[in-house]
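Every protein chain except one is present and positioned as in the full complex.
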Amino acid sequence: MDRLSELTTLLREFVHEREWEQFHDPKNLAMALASEAGELLAEYRWVRNEDADAWSRDPKNTGRVAAEAADVGIALLLLCDRLAIDPVEAIRAKIQVNRSNYPVGSSRGKAQRP
Amino acid sequence: MDRLSELTTLLREFVHEREWEQFHDPKNLAMALASEAGELLAEYRWVRNEDADAWSRDPKNTGRVAAEAADVGIALLLLCDRLAIDPVEAIRAKIQVNRSNYPVGSSRGKAQRP
Amino acid sequence: MDRLSELTTLLREFVHEREWEQFHDPKNLAMALASEAGELLAEYRWVRNEDADAWSRDPKNTGRVAAEAADVGIALLLLCDRLAIDPVEAIRAKIQVNRSNYPVGSSRGKAQRP
Partner (left out) sequence: MDRLSELTTLLREFVHEREWEQFHDPKNLAMALASEAGELLAEYRWVRNEDADAWSRDPKNTGRVAAEAADVGIALLLLCDRLAIDPVEAIRAKIQVNRSNYPVGSSRGKAQRP
């Protein structure tokens, strides 16, 4: 079993022990995911772009950022599990779509979609 | 190499070919992550809780939801890679924290933190 | 001077006294706005649709919800002020756009865009 599937198993146990399946319909999980993403965002709101890497490596911040990123990951895995989506396959498929939406030639060095 | 590390390798190539590292400081990636989470959220905003599972399984919606979930996953992997965070380890550690924040006895069947 | 303009004046003073203009470029304010919207969202993530009105009127919750809504409003007013957007005019114009995007005949009782 790969590492992601092990996590999903751990999360299922965590949820089941607390009888939380009743709260975890896809709508609520999408809300949980977005609110966790909002907490991660809050960390960076006053950090300038050019300081963001150094700020993140500061031991005062790094553990908090990792915990917020983990919360986003947990919500995403719970949602994918509820929806029977394999996150690795979904991401692989989306990278393919992105390859055609952002061709190397017209996208190089440009952040906006060509 | 596990499946997640393979994805990270794919994403690095995708970004590098387009010379997008310049845009991908942690602040910008946190913004990208939150805006992708917002798109996933938008899908569910008018769906009622009790309809959310069936709605998600409807072939008219399921591909779109998987693609939005994948976008969130891509942004999260890019951020973790930039920050040298192992997402699996971070999630495993956060589950441990959650175990002590939400003891089974006082959390069973209750959505709010005890 | 109308009530909204008075608020904007109050907010300018608040920001100026703290010398926070340096942090309030539109990018950072858009992040602040989204993270405040995420906090409001977090309040409702485990509340079911059919309970959401009663839950909001519960004195245990109503002050917290009003404060989160206010935080969103403050971020929005700061952003509009920085961008020299009159929020009332912008909203009035957007309602007009929405009227043509969602004609009464084809939109009645349907949440999705026709």
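Here the chain labels run A, B and C in written order, and each chain numbers its own residues starting at 1.
Assume a contact is a pair of C-beta atoms (placed from the backbone, for glycine too) under 8 Å apart; a residue touches a chain by one contact, two chains touch by 3 or more.
Just so we're clear, the structure is a prediction, and the values are computed from it rather than from any experiment.
From the set B:Ala32, B:Leu76 or B:Ile91, the residue in touch with the chain omitted from the display is B:Ala32, counting the whole complex.
Residue-level contact of subunit A with the missing chain is found at 31, 34-35, 38, 41, 46, 48-49, 111-112. Touch with the hidden chain on the side of subunit B covers residues 23, 28, 31-32, 34-35, 37-39, 41-42, 44-46.
For subunit C, the list of residues touching the undisplayed chain reads 2-4, 7, 10-11, 14, 17-20, 22-23, 25-28, 30-31, 33-34, 37-38, 40-41, 43-44, 47-50, 52-53, 55-57, 62, 65-67, 69-74, 76-77, 79-80, 82-83, 85, 87-88, 90-95, 97-99, 102, 104, 107-109, 111.
As a convention for this text, only the chains that are shown with their structure count from here on.
Here the CA centre of subunit A is 2 Å from the CA centre of subunit B. For this pair, subunit A with subunit C, the centres built from the Cα atoms lie 25 Å apart.
Annotation for subunit A: residues touching 2 or more other chains are 23, 28, 31, 34, 37-38, 41, 44.
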